[in-house]
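I have placed the structure first, in the form of structure tokens, so that the comments after it can refer back to it.
The complex appears here minus one protein chain, its other protein chains still in place.
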Amino acid sequence: MGEIKALQLFHGPNHPGMHGNFSVHIKVDGDIVVEAEANPGMLHRGFEKLMERRNWMQNIALILRVCVVEPDINEAAYSMAVETIEGMDVPERAQWIRVMILEMARIANHLMSLGGIGGPTGLYTGPNWALVDRDLILDIFEKITGARVYHMYIVPGGVRQDVTDEILKDLEKVLDDIEKRLPEYRELILEHPIIQKRTKNIAVLTRDQALSWGVTGIALRATGVDYDVRKYDPYLVYDKVEFDVPTVDFSDAYNRLWLKYQEIYQSIRIIRQVIEKMPSGKVREKLPGNALKWRVKKGDAYVKLESARGEFGYYMVSDGGTKPYRVFVRGASYPQGLLGIEKGLPGTRLEDVAIWLDTMGVCAPEIDR
Amino acid sequence: MAFTIGSLIYSGSIFSVIIYLLTRFSVKLGSIFTTVLFGLYVYAIYILKDSVSISFIHLPGAYNLTFKADLFNWPFLMIGTIVLFVSALFSIHGLKSFKSAASFNFLSVLVGTSVLGVFGANDLLTLFIFWELMTWASFFLVSMGKKEARSAALFFLFMSMISAYLMIYGMFLVYNKVGSFSLDVIANNWGDLSDIRGRLFVLFVLAGLIKGGVWPVHVWLRTTHGNAPNIFSSVLSGILIKFGSFIVYLFVVFFPAFYLTTKGVSSVGAEKLSHPILAYIGAISIMIGTLSAIRQNDFKKLIAFSSVSHAGYIVLGIAFGTGSAILGGLSHIWVHALTAAGMFLSAAAVYYVTGTTNMDEMGGLVRKMPITFTTYLVAIISVAGIPPLAGFVSKWLIYQALIAKGNYLLTFIAFFGSVGSFLYVFRPLATVFLGQLPHKYDSVKEVPWSMQLSMLIVTILTIVFGVFPSFMLKPIIRIEEALSIPTVKIEGYSNIYTMLTQLDMFLVAIIFGIGFIFVTILFFLLAKSTKVEQYEQYTAGEIVQEISTTPEIYHYSKNYYRSFERVIEWAPSLEEYYRIAARHISRFYDILDGIIFKSGIPMYVWFITITILVLLLIRW
Amino acid sequence: MKEQELIDLIEKHVKYEEGSIEVYAPRKLKFILKKDDLVDTLLFLKRNGFVQLSFITCVDWIKDNKFELVYGLVSWEHKLTVLVKTFIDRDNPKMISIMDIWPTAKYYEQEINEFFGVYFEGNPNMSKELILENWDSMPPLRKDFDPQSYSNEKFEIRIYDYKMEDKKKK
Partner (left out) sequence: MVNMIILAVVFVIGAFIFQVTLSGFSRKVVARIQKRRGPTVFQNFYDIGKLLFKESSISHGFIFDFGIWMALGSTIATLLFMPVGGWALMPKYANIIVIIYLLAVGSLGMAMSAVGSGNPLASIGVSRALTQMFAYELPFVVIAVLIIYLAKSSNILKIIEYQTQNGWNLFSMPIGALVAYISLMGMLGKKPFDTPIAPAEIASGPLVEYSGKYLGFLMIQHEFATFIEVGLFVHLFMGSTSIIGFLIKYIIVYISAVMISSVMARLKIDEVVKFYWRWPLGLAILQAIITLGVRF
């Protein structure tokens, strides 16, 4: 006999338990996963190559398509990388607005993944509610930037246009609204006995595993490490606002959800401070000459931000030309999406595979690019 | 020509030698001859239906073997011979690659005569002699099976020995008291045996339970059924474990009721016949059998445990003691004989083409073996007690009796076994017959015609007895009426009345048929569908060539009920305890063995000695 | 730890290339080393608090006929980020795998192997495909790879025939 007879299953790319065009090949014995292998590549659009063939400014329209649910982080990282290489200063107000935009995106993303646990566990009221509330934020985005999902708002040198006080007032109202509704999510999802049963002690990540795989973000913070780029390497004006980094000591699916829930509160807190403290002034540094013929100085830089899933960075190289010489996107879910699946999924129950992928924040487009 | 049991047995023992020689000459010819002989048995028993025939075989010396065929044992004889015939028919091609086919046929004729001898015995000694004949014949038959068959056969022999000694002891008790072994005499004097009746009851019923494979003495079934030659398994499970049920029937129903009837009691009340402890033992057997069957990975072992569960139903029905319960229990003997034969024969057919009974090595065989699949499907529908097949009738009668008495625990367990049987019977259906067909079986074909025919006979009988249950129930109702047990009323071929409600199996079948035909017509009226190859599947959007995903690993068969097993894995296994006990005992024997004997046969002598010692301890 | 302290530490213990240490942004450093010193340096940095490997990437300097490998390390203790860079020969791109130091390197290296053709010794995934399926051309992120000619060669040019569509509709 010798050989283990296991059942081959395909979790994705076209599977209700999988977000994005990403596939996990699993081998199952009864209902226990014995072997797992990630199979990315279905969403590969060759961004890194495409960027080398486009102008510095043209790329703005391209990069945000790297990740659907949180596009703003790409714009910010790209712009900041360009600014770092060029040595550009960004107007104070633009920095505050960027923080606001990033935090709004974080709320939208966390809402979606908090409600999204309803997908793998079958509580479909969760995602529906979350989408309704996310829509409120998208409305504000629309007012600020003119677009709902792909904003192309943060550009090298600042942001595209100023935010009016009216919009800020609307934003405050939306924040109040969401804050009022968060306890409902807590009741519906976090205190739901069946959700607790399905997520507690499920998809456990130990600190050693997290370190050796290089996992960052909420999955890491749930193991007790309070590593958050916003605190450890403050960019923009994160050192001027007050917020906490919630951590817990045991990284299971439930605690990761719990952290997302807590982070929504923190983000709301940050946005409120931004609205309060934001100075007036211009929001965009004018670029020298024609933007399409803009040459960035020779050099390279790695810029990282804290995305909703963890450390997100751009490594960019300029050879002094009108186009980037090399762009590398460090997707936040790269470690858990490849090595994590290979090492972490075996031993999990078949029922928990979707929960594992969902709460670890495996985002296919970041892996493929 | 008037047949008697005696003449049939005579002819059987003469023909056994002829068949042995014939089989040496040609396997097929020998098997055909066996089939003809058993066919003759079926015919003979059938025409004995309404008569009472008493016959003798004269032995050298003072004693005669006496036989009787009357309405009290006719149902047993009938179903026994039917199963014998069917499995003999199956063996015409089934024995082809069998090494010792001659001995196999010789022994199965002996088993055949022993079936007649046990069910047709008119006295306990005759019963015992044929009982032992069966034990020895099956011992050799079982040891012809798989690799582990020898130790399994030894274990079988050991259990049979215990049951035999229990019986011998019981027989001497009876003889001391009434001076005869005759069943009639015992039945007539049953009331006067009050001082030894309890002991008698325990001895014989325990012997019956061992043979019948009822908890807690079911442990031999798994190894024996699992390792016996495939063709013989159907006889073993279909008939031989019914010997146990027969003994239980004799001592629980026949003797007391016959005695009361002859005393002129107009209606034998249920209380007088009910044996609650026995009924609960049957119930436990149902649960243990069901739960263990769910965990099996071997096709035949799974069926073996289902036999444990169904032996439980039989004992439960008989021991519960009301008219409809006894009717249910006795008719379940028919039902299970047929379904067990059907299941084991289809397992044998599968083994014939694949050479394995491990369920996780197979799959998709329905494409190659439609007849075998149909046999199995009909058998499991009957096993699960789903209308309109025979299994539903007997189980329904048992439920009715239990509910009418308001016995919740037993009702609950009876339903437990029934619903649980969905789980275990579906596992082979899904893993062996449906799903992906592995490449190594691409070239297999359906089994030869004799096997198909014998499986078809079983299938048709199961359906007929289900749709027209009166064929099965009338003979048993006749027994109950003769014993003055209040029983259910049956009208026409299919309409059954009990205290609680009525049931018309034919109507159920007709309505089911109408629904089925209506849907089928509707199906064909709608647009035609496209047929695709077995590997053209939903694979979650992955493009998978057949090469990268062989059918072997794209078929869910291993650990089919892993999650359910997780729920019950805390449960202690009786077999494990027995094994621990056995290990301790055998260590003890090893020490003795080392001192006194060297090897082999002494073990058996020890069994005898120890058993006799145990018996003596009971006596004094 | 401030940036300067780290620079001192590196100057003391690491054989970096003269003048290549640079603080290009607050809390972010980069420096260049010889290929052979890389593993020792990474081990040294890991021992000194840089427990996280953020990424590995590669830049194709086709004019110098060199590949530049960039290792991004993060220290939570010191709140610093370091880019360790090294150049390897473009004609025979080989590097030692650092899978044993950081298991997560496995897939970064596999990706670089796929997109640049750099071979990492000791990584078992080297010849396996990760993202590109059935790729049979030059590693695509090399500068001399021309997507346009590749696509012209691989895919037939389809011209949308609107007249045919109109006919179908009618």
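Going in written order, the chains are labelled A, B and C, and every chain counts its residues from 1.
FYI, a contact is a pair of C-beta atoms (placed from the backbone, for glycine too) under 8 Å apart; a residue touches a chain by one contact, two chains touch by 3 or more.
These numbers come from a predicted model, not from an experiment.
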| In the intact complex, which of the depicted chains does the undisplayed chain touch? | A, B
| said: So one chain is hidden, and I want to know which residue out of B:Leu40, B:Val265 or B:Ile403 touches that hidden chain in the complete assembly. | reply: B:Ile403
| message | Considering the complete complex, identify which of A:His15, A:His151 or A:Arg369 is in touch with the unshown chain. | response | A:His15
| remark: The listed residue (B:Leu21, B:Ile47, B:Leu507 or B:Ile610) that touches the chain absent from the view is B:Leu507
| remark: Which of A:Ile195, A:Leu257, A:Val303 or A:Cys363 touches the missing chain? It is A:Ile195
| Absent-chain contact - pick from B:Gly213, B:Gly420 or B:Gly466 | B:Gly420
| chain A, residues in touch with the chain not shown (by the definition above) | 7-9, 15-17, 31, 118-125, 128-129, 132, 188, 192, 194-195, 197-198, 349-351, 353-354
| Absent chain, residues of chain B that touch it | 364, 366-367, 373, 377, 381, 384-387, 392, 396, 399-400, 403-404, 406, 408, 411-412, 415-416, 419-420, 422-423, 426, 429-430, 434-436, 500-504, 507-508, 511-512, 514-520, 523, 526-527, 529-532, 534-535, 537-538, 540, 554-557, 560-561, 563-564, 566-567
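Here is the rule we go by: only the chains that are shown with their structure count from here on.
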| task | Pick the chain whose C-alpha centre of mass, unweighted, sits closest to the average of all protein C-alpha coordinates shown. | result | B
| field | Between chain C and chain B, distance of the C-alpha-averaged centres to the nearest whole Å | value | 70
| Cα centroid separation between chain A and chain B, in whole Å? | 64
| task | Send over the residues of chain A in touch with two or more other chains. | result | none
| Of all residues in chain A, which touch chain C in the complex? | 40-41, 44, 46, 48-49, 53, 84, 211-214, 216, 225, 227, 232-233, 299-304, 311, 313, 315, 317, 325-326, 328, 330, 334-335, 338-339, 343, 368
| message | Give the list of chain A residues in touch with chain B in this complex. | response | 5-15, 18, 23, 25, 27, 29-32, 39
| task | Flag every residue of chain B that touches chain A in the complex, lowest number first. | result | 360-361, 539-542, 544, 549, 552-560, 562-563
